[in-house]
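Showing just some of the chains, left in place.
As written, the chain order gives the labels A and B, with residue 1 at the start of each chain.
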Amino acid sequence: MQKIEAIIKPFKLDAVKDALREIGISGMTLSEVKGYGRQKGHTEIYRGAEYNVDFIPKIKLELVVNNSQTDLVVETITKAAYTGKIGDGKIFVMTVYEVIRVRTGEKGADAI
Amino acid sequence: MNSGDTAFMLIATAMVMIMTPGLALFYGGMVRSKNVLSTLLQSFICLAVVTIIWVLYGYSLAFGTDVGGLIGGLDFLLLRGVGAETMEGGTIPHLVFCAFQLMFAVITPALITGAFAERIKFSAFLLFTILWTTLVYLPICHWVWGQGWISSHGGLDFAGGTVIHINSGAAALVAALLIGKRKGWGKESLHPHNLPMTLLGAGILWFGWFGFNAGSALAADGIAATAFMTTQVAAGCGALAWLMAEWFYQGRPTILGAASGAIAGLVAITPAAGYVSPASAILIGLAGGMLCYFAVLVKNKLGYDDALDVVGIHGVGGLWGALATGLFASLAVNPGGADGLFFGNAKLLLIQAVDAGATIVYSLIMSFIILKGLDLLIGLRVDSDDEVQGLDLSQHSEIGYTL
C-alpha cells in the first residue's frame, strides 16, 4: 500500500475532493499547512513596519491507497489541482507497511 | 435650553455613533476570515469620510434653507451658524441636532457595504461612499427631514425607515447586481467565519438603536419612552419570528437567524417607533422577522449575490416598516402623528407607499449611475487572484488573526 501526500492550493480543495470521489476514493485526511517554495509570499504592514511572510497557506491531503491505484490518484489530483501558476504544489508517494481500521481491527487492503 | 433633553440627545448621539462599529462587527463576522478587516474597515471609515463631508457641506445640503423642495442651501457650510445655542423651536443646542443627524448619515452608506462585501476595491468603495452620500443620501435626507417635498405632505418616518433603510436597501440591490457574484458562489461554502462577532455586533446595534429611535423624539419625553419600548418589542419579536420560521422550515433554529431577525425587527419598527403602541410593535416585529427571512430565502433562489443581505433585511424590512406605519400609526399614541389604516385612515398608507416608492426609484437610478460610472472609470472589483487571496491582504496588507 502507498501513502500519497499532496500539497495543494486551498481553493482547489473542493475540486480535488470531487475528482477523487469520482474515481471512487472515499477516504482521506487533510490538514492545514504552510508552504515555502518558488511561490512568493506577501508583505504585511503594521504601524508603518513591513513584514515579509514567506509561508503560504496550503492544504495537505494524505491518502493511503493500494499500489494499483496510486497512478490514477496521482493523475487525478494533478489534474484537479492544476492552475498552471507557480505554487500549484507537490505530490509525494511513500510506502505504507500496514493499515489497521480501528473499528474492526481489519488490516491491510481491507482496512483502507 | 432643556438640560434633560440635551443630556438625552448627547448620549443618544453617542449611542448611534457606536452602531457603526457594531455594524462593522455584525458584517465582519459574516464574511470569510480573509476578508474580515476589509469589511470592518468599510464601515469604520464611514465614520471618517461622512463626518468630514457633513462638516464641509453635508449638513448644509441636508438641512440648509430649502431650495425648491429638493435640496438645502449653502448657509451651513463648514457648520457656520451651527452653534451651542438652542435650535429654533427646540430645546437642545443646534450642534447636538447636527451631530445626531450626522450619525445617521454615517451608518447609511455603511449598511450598503454588505452587498458588495468580499470583492470590492477599497478605492472604488471610498469614491462610491463619497458620491453616494452626496448625491443620494443628502437629497433624500433633505426631502424627508429638511423641509423637502416629502416632509410637507404628511408621510410619517419616525427615525429613518425611508431615508436610511429603504434607501440603502435599494442601493444595495443595484450594487449586488452590478458587481456580480463572489467567486465560488454556489460552489464553495461562503459561510460566516466568526458568528460570536456577529452576535456581538447585533447586541451593539440593538443597544444603539435605542438612541436611534428614542433619540428621534429629540427630547427625553413620553414619545421617546414609547419609541424605546416599541423598539425593544419589535427587536425581540423579529428575533423570535426568524428563529421560529427557520426552525419550522429548515429544522434548526440558528443564532444567525436570531441576530438577523432582531435587526429585521429593528429596521421594521424604525419608521413607526414613536407612532405605534407596544402591542402593535409585536405584530410589526413578528411580521418583520418573518418577511425578511423569506426575502433572504428568495434571494438564494433568484441568484444575485447580496452577500450579507442588505436588500433582504434593510430593503424589505424598511419597506414593511414604512407600510406598517401606514397601518398601525395612531393619534392616541402620538398626537403629533396620524392615524393609520387600522385606525380608520387609509390615506396614510398611500402616502407611505408613495414616499417609499419615490425613495426606491431615486436611489435605484442614482446608485446605478454612480456605480456604473465608477466601474467604467476605475473598476469596482478586485481582480480574481486578489479575491482568492482575500481583500485583507490584497487591499490592506494585513491579516485578521494570528491565533
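Odds and ends about this structure:
We adopt the following convention: a residue touches a chain if its C-beta (ideal position, glycine included) is under 8 Å from a C-beta of that chain, and two chains touch if they have at least 3 such contacts.
All values reported here derive from a predicted model rather than from experimental measurement.
By label, the number of copies of each protein chain in the whole complex stored in this file is given as A x3, B x3.
Definition applied: only the chains that are shown with their structure count from here on.
Residues 11, 14, 42-46, 50 of chain A are the ones that touch chain B when the two sit in their complex. On the side of chain B, the complex with chain A involves touching residues 184, 187-188, 388-389, 393, 396-399.
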